[in-house]
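What you see is the complex with one protein chain gone and the rest in place.
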């Protein structure tokens, strides 16, 4: 990669890092992506409702919250035309290079930030170098680097002799496992012959590449709202129907859902709360939680048991319960044919010390929706890990990426796409 | 009562109603009380740290929160000298009339509001008449009327032939059962021969007086903070120590504390919460709750069991737990000698349809600290109920007092104080 | 009382003490009662199905268990004709003296023993004096003395100038709160003008009489059987539906049923169990428990909540639950008119040091069914406590009665019945 390109990519990554935006609020981010794609000169650029299947978005914030981030994006320079097309939270984009006959290759990068505070210490590079987050969120999982890699690959392929079609999917809302499903169902993956998804870090240092990440846990992220009847806790305890008792009974029994013979499952009641005052029998309570499984079936088993627990915990305490889906993602696997191509590209790259064939994620990712969609239509998919030195763990305040790894990611992915092209000829 | 006085009291009550302030934040309220006391011309007026025993205040908000309300009080006209003396949350006041030899009589009124939103409908009198709350709180328990009655009684006794000393205790922080203890321990009750406390409403309509309210449940209001260890819920569930599991186990077992042969007890986990994200094993959780008993002993029995539950629930899940007292109040009884005097005063008052000797509160009140203090020093105490039509229940958005009852309260209490005076001569 | 009569009664009591029989198995006991009634010469003696309302007996043991006790009674000398009439567990008897015009007075005594082992130490009188229990049960609540008092009163009234009708109800199955209901519904109480029930001890020493015992807690004694699905705990944990998890969830939530503003309630999961092997997901589990309330309404409130808990605990774990009633008893009160008569009789008795008007039982008793039945038909009822020194507490291995108290009980009850007779004349 040319030094000038590399420097530009780092500037882009730092700009995105300064403006982390959570799910369905990636207004500034989308605007910057649009600017870059137009600069490069893509053949087609999809932005807005066309990118995401109708009615498939979960966990969309209310209008006030959307408006607040929309306004903020405008203040920091988002383009009016992009703001207009993404109104209502239709963030993300699909950029298409049409280079004639040849395979249709997809690259999926996610673009959202997390709602957590970034470290303020001087030994945290974004602080020292002046690009610490300016919103209430943080790019604590490297999606700023992912978006940047997407732009880098677009530019590199544009300048290459690639024959065929390249689609780069800039996906919103991965942290809530909310964006993958509507993007997968949007139809733009159905003609993709080979899909690559990418993630930096994952405890792999700069110079490592994992050609085929697997071990995705299927996940269902839910919210349960219990509604009971309040009463004065001193005077009329019998008149209440206690939503906090329902919630506590549910928590105890959720964690006690039986393990499954077929493989690992997980349950977590990760955010809970209820009640308004110590002297009132609590009228409302909630559990926001998740179930996971090594396979989609194992996740579904756990989910069914969880729903049975939640329903009966409510009924036991005279409460009703409303369940809603916040996000979800299936399990998926990386196809060997693609893994081989990526492994070759990594092996030939002199900046890669340790090309690795396979490793497990041990977590969840909604890229699996896109991978599954491609595989259902007869294509192949692989999830590629790009090592990066990261001082703090993913999702922590001191997470940061080693910017050298961005160029490595761009190069390996570009070479992999060219490798796919070669093979299809 | 003269119409002009009555009108003035209603204006005062409405002014206080417009500015409800929660525990330790009654800066504007205290300022208004000071103004009224100075207008009346009391002999001594205690404001600030002298009113409240050192180190006995629980549930004092942090400096930011105190400052916010302090600033707000200044903006709406609180006097600078009062603001200075109440800085740090030393709210409330004691007004003293010294009328020579005779008994020392105390009157306790509480002055704080609740943190809840007031109704906005036009059929809610404060809306229609333009004195709806202007803060984020609400006088939803009639303490605006109580403070006003305190001023009314001061003025009436000032103009009477009362001989002796009258102390009116304008107590802060009753809603958190936090203000009674430091005021009781402040020393100004130790020479009181007879103490009257007053509450409006309590499901008694205008025209009813309860001479001796009893059935106070002793209460302990606590907060338990559980601290565990976070971990990724998908990747390393075993590495976490789950504070939400500790909390849920505690909730289930708190409600299951055995009933007691000696009388009613109560437990409530009224506000609970924990966790930060669905995919993180929760590191922190809390329970803010209360235990009560018909007697202080019954409350203490329940409290000991509750602490055993909280400690072991934490230990079971590898967490620590920190317990703190938010508020507390003992049980107490109204002395027959005083009840008789109040009953006589009520019976002779032509606005009182239904003088009642005794009724039960069935809740908690930290006036009991003051009553107990007086009784321990050989004096008598009675808690007087002043009926008032209230459209909504106590602590609800549509609570309001029938302002006619303010004059009734002032008259019956004034006559009771004069009755005490007569008896002691 | 004549010494010879007294001695006979003590011999009778010791014979009954040697042969304690639990609910519906009082075959020998009923036979002995029949013998005594025939010796005295009663006018009518009801034994067998006529005594107990059809279909109202709960907790009847299975045929094998009944047969075992039936055989045993025959071995130790029960009369064949009585054994025939009581077959199938129709134990108990009603003895009637018809003495012409006058009130119909009832006396209820219970006759069953408990299934627990008696002390074996020499300082336990039944051991030393050679009348320790010869069955697997024990008269650990004094019902041997009650039956004896019933015989003593019959004999004394027979020899008195009583005018009217006396019915003595020898009730089976009180310890299971199972015998009161079928006897009450049997119809033989409907013409009773005044009913006395009697209990010895209750922490009152010899020489005390309580004329009107009250404070009966209404009780419902239930059994819940959970049925799930077994599975190998190591190989297929997911294939099971765990009845022990259902049971544990139910226990936790039963004890946590909210207290009631109107008075005391109680819950106890007194006997529980489940599962067959450590490596099998438990297929079955049970809770045998009880709910109580100061009033029948409070008991019913608690019962409804308990059933909601049990149903949902089963549903939560994919189990079914079957609920059955083992026993029950309402609350009841002693009528003042009768209490006054008994108090007079006690006061005039020189062996009574401490006649007491009223005291609380603080437990449950199915005499309340009989009392309620009489009261519903316009009669009066009182439950009389006859003090007796008892070395161990009720239901413990060292319980015993001071035999001197038997004569006191007979005398006071006889005099009370004569007092009723006098008043009605």
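Per-chain residue numbering starts at 1, and chain names A, B and C are given in the order in which the chains are listed.
The rule is simple: a residue touches a chain if its C-beta (ideal position, glycine included) is under 8 Å from a C-beta of that chain, and two chains touch if they have at least 3 such contacts.
Everything numeric in this text was worked out from a predicted model, so none of it was measured.
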item	value
Touching the absent chain when the full complex is considered, from C:12, C:219, C:298 or C:401	C:219
Contact residue for the chain not shown (choose from B:5, B:160 or B:312)	B:312
Hidden partner chain, touching residue among B:235, B:274 or B:289	B:235
Touching the absent chain when the full complex is considered, from C:249, C:302, C:388 or C:416	C:249
Touching residues (missing chain, whole complex) on subunit B	235-240, 242, 245, 249, 252-253, 256, 258-262, 281, 301, 308-309, 311-313, 315-318
Residues of subunit C in contact with the chain not shown	217, 219, 221, 232-235, 237, 242, 244-245, 247-249, 251-252, 255, 266, 268-282, 285, 288-290, 292, 326, 362-364, 395
Interface with the unshown chain - residue positions in subunit A	252-253, 255-256, 258-259, 261, 264-266, 362
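In the analysis below, only the chains that are shown with their structure count from here on.
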item	value
Distance between the centres, which are taken as Cα means, of subunit B and subunit A, whole angstrom	50
Distance from the mean Cα position of subunit C to that of subunit A, given in whole angstrom	69
Geometric centre distance via CA averages, subunit C-subunit B, whole Å	50
Residues of subunit A touching at least two other chains	235, 237, 242, 245, 249, 252, 281
